[in-house]
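Just one protein chain is left out here, and the rest sit where they should.
Read from first to last, the chains carry the letters A, B, C and D; within each, the first residue is number 1.
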Amino acid sequence: MKIRIGAGILVFFALMAIFGPLLIGADPAATSDDGLQGPSAAHWLGTTQTGQDILTQIVYGARISMGVGLLSAVIATLLAVAVGLVGGYFGGAIDETFSVLTNIFLVLPSLPLIIVLAGYLPQRGVASVAVVIAVTGWAWGARVLRAQTLSVRRRDFVEAARASGERPLRIIFFEILPVLLPVIATSFLATVVGAILAEAGLSFLGLADLSTVSWGSMLYFAQNGQALLIGAWWWFLPPGLCIALIGTGLALVNFGIDEIANPRLRTIKVRKART
Amino acid sequence: MSGEIVLEGRNLTKHFTAARGPRGRFGKRPPVRAVEDVSLALRAGTVTALVGESGCGKSTVARLLAQVYPATSGEVLLRGERVRAHRGAAFRDYRRQVQLIFQDPFASLNPFHRVRYHLARPLRIHRHVRSNAHEQELVAELLERVSLTPVTQFMDKMPHELSGGQRQRVAIARALAVRPLALIADEPVSMLDVSIRLGVLRLLERLADESGLALLYITHDIASARYFAEDITVMYAGRLIESGDGESLTQSPAHPYTKLLLASAPDPGRVTPPETTRHGEPPSLIEPPSGCRFHPRCPVALPVCSERVPGRTELGEGRWTHCWQAEETALTR
Amino acid sequence: SSGGSTGKSAAASPPLVIHAVDAGTFQEDFNPYHLENVNFGTSGMIYETLEFFNKLKPGEITPWLALEHQWSGDGKTITFTLRDGVKWTDGQPFTADDVVFSFDLLSKNPELNRSALEIAGTKALAPDKVQITFKSTSYAKLYNIAGNTPIVPKHLWEKQQDPVTFTNPKPVGTGPYKLSKFSAQLYEMEKNPGYWQPGKPEVPTLKFPAYTANAVQTALQQGELDWAGAFVPDIEKIYVQGKPEVNKFFFPPEGVVTLLPNQANPTLAKPEVRQAISLAVDRDKLVRVAERGYTKAAHPTGVPMPGGEAYLPPEYKDAAFKVDVEKAKELLKGVDPAKLSFTLLVPSPFTDWVNAAQLIREDLAKVGIKVDTRGVAFADWVSKVGKGDYDLSIRATPSGPTPYFQLRTMLYGDLALPVGKAATGNYERWKDAETDKLIDAYAATEDQAEQEKTVQALGKIMVEKLPTVPLFYSAAWSQYRTDKYVGWPSEQDPYAMPSPYTSPDAAVVLLHLKPAAK
Amino acid sequence: MNVLEIRELSVDYHSGGGAVHAVADVSLDLRRGEILGLAGESGSGKSTLANAVARLLRPPAAITSGSVVYHRRDGGPVDVLGLDRGALRAFRWKELAVVFQSAMNALNPVSAIGAQIDDVLRVHVPRMSRKERVERTAELLRRVGIGADRRRGYPHELSGGMRQRAAIAIALALNPEIIIMDEPTTALDVVVQREILHEIRALREEYGFAVVFITHDLSLLMEISDRIAIMYAGRVVETGSAKTLHKAPSHPYTLGLLRSFPRLHGPREELLGIPGTPPDLRSPPPGCAFHPRCRFAMDACSERRPELVPGAEGQVACLLNDDTGVRQ
Partner (left out) sequence: MRFLARRLGFYLLTAWAAVTLNFLIPRLMPGDPVELLVARMRGTVDPAAIDAMRRAFGISDASLWQQYLDYLGNLAHGELGRSITFFPTEVSAVIADALPWTLGLVGVATLISYLAGTSLGVLMAWKRGTWLDGVLPAATFMHAVPYFWVALALVFVFGVTLKWFPVSRAYGLDVVPGFTGEFAASVLYHAALPAVTIVVASMADRILGMRNVMVTTLGEDYVVMAEAKGLTSRRVMWAYAARNAILPNITSFALSLGFVVGGSVLTEIVFSYPGIGSMLLKGVENEDFPLMQGIFLVISLAVLVANFLADLAYVVLDPRTRQEAP
């Protein structure tokens, strides 16, 4: 159920990101003279101060926001898998090094680190922001994966594979990795949420490329244009809601996966029977 | 005594140190003296049982024999040759000849792979297959050997679609796929339901008989060892205590611990219920008792028991024990 | 007047609440040589300069601590005659020694010498006469010398070991105000009763609360501030609120924003391409949409208007930019269309420029020029533009006391460093012997008429050769409320820069204020 | 003299693919002071039955029908399933205590052993003073063979056997009438197991409580129990005294179980085992649930479900044996 609602939300946004721009066509940055209009038939979600159509921006922004989220989550997950699985499987000095590294990145507060790193970024394109977020965001996944790898590598089927002569890398990727897929999926999804939030935060601070339209940069402009003060709720409400909704969708899917793995977590309908 | 010695462990000792092994979250542990000076030989076509209570080091012996990890000291010999390599082709060759079967059939198959994959991988790794058709043929043959018929039906099942007994059979088939000389079964049935244990044990027995495999059957159930093994070796707290052929060992145990074990095992057929006294807990392997490790619980302990480790006393007919009492009787005899 | 602001007059005259610079908190630093974003009012209100230059009326110089100045023939020595009867707020008299000390301080501590004055020597000729010698002809630096160098008391400052890091928590100056209260969120100044302009100032107390860029908007909306210099995204809604008589604002030009065409790019080095770009850009729309109508399209000469009338070449007095797409296309006929593709670099925190870039892109597309706007970090933009690593960019050039300063920054050949080296001006890398000759000529004379003429010639070059493309003026921000005090500078009476963040102009404004009639 | 009467009790687990009838129509009596063994394969519903009696089932489990009646030593019958919260709290532990399968998991890992006994005393015997409680705790621990100084020890500091003893001490705290022991010795090795069994018998002699002893090790039950009930697929298929079952099992399943255990002593009997696999409780086989694995199955077995009927020396549910056993 949760998975379904969550996936529904995600599919909606994914479709919006992929096909929305084709349908709408307009340039999200295109300005016009009817600035600061409330929602109307011409502008479903109203306009910004410079007359940009907010719906168009939301649709295009979905691409950037989700793109950054996905890209950095992919990078972070690859890092996490490499560090977590390899360290966890081989143990020894590699593992010690990896886990100290992981723990360091885990304890260092990531948003300030992102802010500091982004502050130095020469090119604040989508890709570089994604990389910065990924670099600071892989540690949690690596830690979880390492712990899981440690337990999985002790399992008999791994021992059995080793006993039957499989090579380490094949064991890691064919025996252990599939078992960890749900864990990887949850950590991936959590990273996506984190990355979208981080991108929004960065843009909001004006530390990302503001000439590309993302939900975060929309919020930045809304804040800069004092949307709050002039009562232009239609300007700052939609981007934030979209971020929260995507996050909710991802979280729902995540909790759904958790519940499949751990059925106890499900919400239950208590039958009024004598128990 | 049938068959030649296939696999032999000589004076195997294993201490787990902190750096390896599962380290607790909270700092280092002192070394665990899990196995001390264990020698064991497996013969072709013979089932040998290794019996002992939980935590006494049975699995560790099994893993040492299978070279899952290296021994702290002592050596493993395969057909009389010392095993040296721990990686590379030579080691893979060793792996091919000695195979393990695990306790928990629910954990020993990867839930993501089909039965076919589990059987085909070892065949491929060890280059037993020539073509896809050949692979199919060999897999079918393996399934038949472990009585999973009709084979076509089982080939494409996922582990979760199998019952515990069926899984254990798949695990056995996988071990057989590499065509080993020796098979080490670590409590292969203790996780299975009583009613289906028998089938798996019979299968193992048959394999030893028919294929001439050397089989080590590890169990804490001495009664089943009596039924399925020709030789029984009893272990206590990391050391061997007594060994001999199944029937005579169970009927006339020499070591006080074996006696205690036999007396404690539930048996409705017993004529008089055994008298029970407190024996205390099994010892810690981190700081094992000095001398004979059983002496704190032993009803007939001698002063020497706490001082020196008893040597092996041959009792004839292939039986021997490590006990100062037995030593004395042997001397006086 | 006795100067004592006691009793009735204090009660009748409320404090003035000022927001000058965005700050979350204040640091206790009243060293006037430190950067001005430290604490506002240090320079002007507490410490004064020798003369006052009205940037809104280029050429208008008011005597201040000095009554007059005299250049030597070669422009290397200047002699000031000081005002008599000026006192430091601790009661000590202001003398030539203080001026000598202040200039020596700068020459000994280059870290404090923000205007990079090349001081060769100082001499107190008499208690009211000071002579300062420079290493080179310095007519053009008069503003920096007389109008932008605060004078500090020798008797207090000479005790300081390290004037560079001295934070001067208890400032003593000659200005109309003295510091009365300091906390991290608020500092206050009160009237200097012994100020040398009798009866002034009429505003007894100044309050400087700390506001961040965000908070100041709310404060303006809620009427907490009497005088502010903030960019307000929607001034009618947020600030004026239907009361234009009370909630007034005045945004005079402060500098000119130009579209920089990097002439290291061979296509942009062609004058017809620059002309075409200029013809295609709809400056009125830029001003209306991106700048929210707060400023005006620039005069084609780049000279800030109004105020710079004297500096306009007569033939272009009434010139104005007009959009002419057809003519632009015509001009581009001979240019390979494949080459007409540029990136337009903008610092992404400057949202109005980001929007302007977007509009420019739309406009240039109409004449077949493809523009790719790229928002980059402020630091990156500074570094890229400085090194000439861009095609097009937008940049503001600040004006000085006369348009010359701005034109020199924009056009002087010596500033055009090779691509790859960080330049401090002339970012478009304009190299023209005639231009350089004119600029040198201005610096070599003291005669204002002569100076005006060279600027006119420079203006002509701007119009005809278009080394860089003027867009619109950058505005000085100032919002002021007339319910407590009147007498603010306005378009009709531009006696000083109206922004509270410009010094020493802000002090001049305060001295003009009178309580509003009840 | 029954202390507990279970009548036609059924428990379902409601989960994704339909209800699991974990306990179906079970009727069982527990006599005062006896040890009743409950045996059966894994998943046959032993624990579910025990938890139902102790009212410890949690969703998705639900009792669908049946009754459980408890007879006080002095008073009238108590409908256990109808007890309200307060009464249930009093019933639990004062009248009925439980020892769980794995003592490591059943003891609160963050609180000392003594505190966990003290907890019970404080709630149920509020008039006891602190000092009395400490004394009682020490006595209970001594009674099960743990030094009183271990009162402050945490579960992880005790060995497996000691933990199990501690769990028994907690169960004894209020002198209950019934103690349900769900596989109390499965995790222990045989030597320790024997000691604990001995202990249980001795305590039973002393206090006179009745025990429901659950295990799947039939030979163990044979030794310790007075009476045994065998469960298969959620139903009781046979009950009888330990001796009878050992000598003359009436149900083919009981026979199969008995002949699955190798014997230590005596001649090497042939082991029979039970072919096939335990049924899926979501859709148990029609008729007698055991018939697909039964070597004596008849056609009727797949059609008619046998009722549990009193036989010669107990009860049995098998069509073969409406009166005679499958003795061989």
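FYI, contacts are C-beta pairs under 8 Å (C-beta built on N, C-alpha and C of every residue); 3 or more make two chains touch, one makes a residue touch a chain.
Everything numeric in this text was worked out from a predicted model, so none of it was measured.
Trainee: Please identify which residue in C:N144, C:T205, C:T373 or C:Q456 touches the non-displayed chain.
Mentor: Hidden-chain contact among the options goes to C:N144.
Trainee: If the missing chain were put back, which residues of subunit D would it touch?
Mentor: 51, 54, 56, 58-59, 88-94, 97-98, 100-102, 105-112, 119-120, 123-124, 154, 156-157, 170
Trainee: In the full complex, which bits of subunit A touch the chain not displayed? Write them out.
Mentor: 100, 103-104, 106-122, 140, 193, 197, 200-201, 204-207, 219, 223, 228-229, 231, 233, 236, 240, 243-248, 250-252, 255, 258, 262, 264-265, 267-270
Trainee: Tell me which stretches of subunit C touch the chain missing from the display.
Mentor: Residues 24-25, 27, 29, 31, 34-38, 110-111, 113-116, 144, 148, 164-167, 183-186, 207, 209-212, 214-215, 218-219, 255, 349, 378-380, 382-383, 386, 396, 398-400, 405, 409, 422, 424-425 of subunit C touch the chain absent from view.
Keep in mind that, in the parts below, only the chains that are shown with their structure count from here on.
Trainee: Taking each chain's centre as the mean of its C-alpha atoms, which one lies nearest the mean of all protein C-alpha atoms here?
Mentor: A
Trainee: Between A-B and B-D, name the chain pair that shares the greater number of C-beta pairs in contact.
Mentor: B-D
Trainee: With centres defined as the mean C-alpha position, give me the subunit B-subunit C separation in Å.
Mentor: Their C-alpha centroids are separated by 89 Å.
Trainee: Centroid from C-alpha atoms only, then distance subunit B to subunit D, rounded to Å. What do you get?
Mentor: The separation of the two C-alpha centroids amounts to 32 Å.
Trainee: Which stretch or stretches of subunit B touch subunit D in the complex?
Mentor: 53-54, 163, 165-166, 193-199, 202, 220-224, 226-228, 250-251, 260-271, 273-274, 276, 278-279, 281-282
Trainee: Report the residues of subunit B in contact with subunit A in the complex, numbered from low to high.
Mentor: It is residues 19-20, 22, 66, 68, 92, 95-96, 99-100, 102-104, 107-113, 121-122, 125-126, 171, 174-175, 177-178 of subunit B that touch subunit A.
Trainee: So in the complex, the part of subunit D that touches subunit B is made up of which residues?
Mentor: Result: residues 41-42, 145, 159-162, 188-195, 198, 216-220, 222-223, 242, 246, 256-257, 260-266, 268, 271-275, 277-278, 293 of subunit D touch subunit B.
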